[in-house]
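Accompanying notes for the structure given below.
For this view, one protein chain was removed and the others were kept in their places.
Read from first to last, the chains carry the letters A, B and C; within each, the first residue is number 1.
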Amino acid sequence: MQANKGSLVPYGEDEWTSRAADAFRTLFEKACEVFFVFNGTAANSLALAALCQSYNSVICSSYAHVETDECGAPEFFSNGSKLLVARTDSAKLTAHDVRTLSTCRHDIHYPKPRAVTITQPTETGELYSLTEIRQIAAACHELGLYLHMDGSRFANACAALGCSPADMTWRAGVDVLCFGGTKNGMAVSEAILFFERSLADGFDYRCKQAGQLASKMRFLSAPWVGMLESGAWLRTAHHANACAKRLAEQLTDLSNITLMFPVQTNSVFIKSEERILDRLRMRGWRFYTFIGGGARFVFAWDADPAQVDRLAADIRLLSRIEPLNAAVEDQFPDPQQPSSLD
Amino acid sequence: MQANKGSLVPYGEDEWTSRAADAFRTLFEKACEVFFVFNGTAANSLALAALCQSYNSVICSSYAHVETDECGAPEFFSNGSKLLVARTDSAKLTAHDVRTLSTCRHDIHYPKPRAVTITQPTETGELYSLTEIRQIAAACHELGLYLHMDGSRFANACAALGCSPADMTWRAGVDVLCFGGTKNGMAVSEAILFFERSLADGFDYRCKQAGQLASKMRFLSAPWVGMLESGAWLRTAHHANACAKRLAEQLTDLSNITLMFPVQTNSVFIKSEERILDRLRMRGWRFYTFIGGGARFVFAWDADPAQVDRLAADIRLLSRIEPLNAAVEDQFPDPQQPSSLD
Amino acid sequence: MQANKGSLVPYGEDEWTSRAADAFRTLFEKACEVFFVFNGTAANSLALAALCQSYNSVICSSYAHVETDECGAPEFFSNGSKLLVARTDSAKLTAHDVRTLSTCRHDIHYPKPRAVTITQPTETGELYSLTEIRQIAAACHELGLYLHMDGSRFANACAALGCSPADMTWRAGVDVLCFGGTKNGMAVSEAILFFERSLADGFDYRCKQAGQLASKMRFLSAPWVGMLESGAWLRTAHHANACAKRLAEQLTDLSNITLMFPVQTNSVFIKSEERILDRLRMRGWRFYTFIGGGARFVFAWDADPAQVDRLAADIRLLSRIEPLNAAVEDQFPDPQQPSSLD
Partner (left out) sequence: MQANKGSLVPYGEDEWTSRAADAFRTLFEKACEVFFVFNGTAANSLALAALCQSYNSVICSSYAHVETDECGAPEFFSNGSKLLVARTDSAKLTAHDVRTLSTCRHDIHYPKPRAVTITQPTETGELYSLTEIRQIAAACHELGLYLHMDGSRFANACAALGCSPADMTWRAGVDVLCFGGTKNGMAVSEAILFFERSLADGFDYRCKQAGQLASKMRFLSAPWVGMLESGAWLRTAHHANACAKRLAEQLTDLSNITLMFPVQTNSVFIKSEERILDRLRMRGWRFYTFIGGGARFVFAWDADPAQVDRLAADIRLLSRIEPLNAAVEDQFPDPQQPSSLD
């Protein structure tokens, strides 16, 4: 609110932006370069474009958001850098995947790998351990690749692993981090951190040209000041993670409800019969089913535990309905408001 | 504020976004397609990219913001559409310029003109009359060109001309309008209006791919609801225009201060000796000098008339100082806070 | 040779280029638009870029050359159009694949499908039957997609299927064809045929901007005149196909040599033990192993049947060597010149 008062020097040279950048440097214990952009699509795509030339490629998991849900944005921003997708069943990339995809071909028809991107936590809510990140980073640097971390839910990973932001990133070998603000409760803002400062050369121009320089930059940067300085970024992430655990624990004894992935951060993926999911929807619950057909529940920074319990109760009840005994449903109370999802 | 409460369907399918779009349709008396993006760079560049293929060109004035101040953004978003610049002394393009640039060459080495962009009001604060817009539009449509209007200060033009938004745009032949919110007092948001709806085909995908789709779109759209429904958009523009006129009128009798352009909207460009500008700066006034070396004063929606008068008084005083009699300056009171500029 | 004499109007407006285009129109029994570019990378990438906007996607097989061997060229020329890859075991796309990939998602995060590309014959030397092409085309047009055919070895497909070029393309529903000249014996030249002429609007400008307009266009176009008017394009393709069949027939009785794909055009893919392939290489034979680790032998328009027989003899001999009895190899004659591969 405070940042909205009065007139300030535009385009990111104001005091709020500089204070937000400093808050990141303090939090990450590193004199990194910090930029603020409008959303995650731009943050990840611009960061990858800064690491690559158009003829380079980026190694990623087949679950990676940049591959599945960005409508070609990475290719657009980089003018053609291809994503090389590891065709494994896991959302987590391994050092082995990196080695395989970057050494299987060396001919000129294969876009030269230049960067690796991992999502922490993954799109399935799973975590890379510090050891796994270090192994991937070691493979990257041995092979001349940069390591980019898509941290749209970075806070949730920090909360879950209980490690410092520095340990999970540059100390483990990450070169660039996109730190999500939107999923952390902010209106519009993602931060991009270059731990190797020379990688940020010209990045301000790149942002400007790509329509990601806010004239009133303080609206993007100022919210981070409060968020980081107060520790709210981590507190709310702990809360969101706890909500996911709270839901999962209430579902473990149900035979026809399966948790698709370990619940490690703030999302729960449920595999169930379609009729159960349909009834959940009818009762007003909103969720996506784009990964493996399961229902994804992601808990936001401000999720209401009572809502979580109501959701659990609904799932429990629906899971017990016999396929042919739909009448039981009539006992149901009125549909609830949907949970706060991100 | 109200839009920030609770959780809503993301990515622009929420109620606020639809209400804001409807407010535009009402204001413009037209069932147009409406999109919201983060800033003016993106609004103009995406709109032009939607009108052109990479091998097309866009005709503009040599003063056009897209030519002088977008760091290659139009070329980036369109993947190479060249700007064909009318080399005239005026910030205003004419129907004659359009005809000349689009018919002077027809060979394949000359990027095929496909769109014309005009800024209303221009970067120099001048206005196209309705007749002029109609003449340009007639030339465009006769030559198979689309007409795009960069309206980053569109409200100021409406206030100054006293005409309806419809008259200044689609009724005059404008195909696409970028309506500025940032310079109208909003944090981050520009609206793009396609009056010919088929031109908007796929534009939602274009925005998404280019990192201009807000997941919490209501933060971009909701402020427009209040702004448009209350009439504030026009009221504040009238106020800003009046401030510019107020400044200009206090400077007309000064022999060594020249108004570079007619003061028609909310900016005043002053030509003066460098030493006078320097002293203005020393007294805390902030202004750009990028057009013709003159000082540009742009008055924001919330400019304070008392500030305007203080600025006028400072300019009057400084204009009377003899070059070699700098001592007079000692009589000055302390520097003031800078005016509210956009 | 004849076209090299004297000075002609440059940039494709010469008589040879117009005569070559007419030869294509005659051959295809269709008043199509014809363009000549330098190589297959450009031909396919430009054709797809003409069909798509940057936010669109192109459906293809996982074996498709545009996906595996173009170093990101399709994404570069189109400024980000993503390839949606059918994850099947076959090099041949099916109408079912087209339907699945184009209807599985409709959200804005999924690049909107706009074109389908099939390679005839496929990268594995297999053929789409006319029925299969018609089925794919029907699915395409029902779904609002264009059908592009990568015909870098189009002549071999015509020779093998014994059908007219028209039947294999526009009569079956193909919208755009890239007809390969390089693999047909020419130095540098690929032809692009738009059967729906409106799709070619502006394509000349697109070629120019992308560095694919030859100032001395006759060098690209004139060789086609002789090739098409004399029927050589088809005669040489028949010959190349026959060479592949000749090799395959001599290998059918070998227990440790497997033909990986049906031999339908001019290539033979052999699966064998690595030590056998190694010895083939030592004996001077050149081949790629990029598909499934097998050895690919592709026979050119001018392949020498005697060479084919020598290759067959070498494979037969090597296939009989016991793993531990390398001494047998000493009986071998000197390595031969490599076969003529494309």
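In this text, contacts are C-beta pairs under 8 Å (C-beta built on N, C-alpha and C of every residue); 3 or more make two chains touch, one makes a residue touch a chain.
Note that this is a predicted model, so its numbers are computed, not measured.
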item: Missing chain: touched chains present in the view; value: A, B, C
item: Candidates B:H109, B:R197 or B:R275 - the one touching the absent chain; value: B:H109
item: Residue in contact with the excluded chain [from B:F36, B:F76 or B:F219]; value: B:F76
item: Candidate in contact with the missing chain, chosen from A:G80, A:P121, A:G151 or A:P223; value: A:G80
item: Contact partner of the left-out chain, one of A:G40, A:P74, A:P111 or A:G180; value: A:P111
item: Residues of subunit B in contact with the chain not shown; value: 54-55, 57, 68-73, 75-77, 79-82, 87, 105, 108-111, 290
item: For subunit A, residues in touch with the removed chain; value: 11, 53-56, 79-80, 108-109, 111-112, 202, 204-206, 208-209, 213
item: Touching residues (missing chain, whole complex) on subunit C; value: 4, 6-7, 9, 37-42, 45-46, 70-73, 76-77, 79, 182, 187-188, 205, 208-216, 219-220, 286, 300, 338-341
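Rule of thumb we're sticking to: only the chains that are shown with their structure count from here on.
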item: CA centroid of subunit A to CA centroid of subunit C, Å; value: 41
item: Centre-to-centre distance between subunit B and subunit A (centres being mean Cα positions), rounded to whole Å; value: 36
item: Residues of subunit B whose C-beta touches two or more other chains; value: 79, 205, 208-209, 213
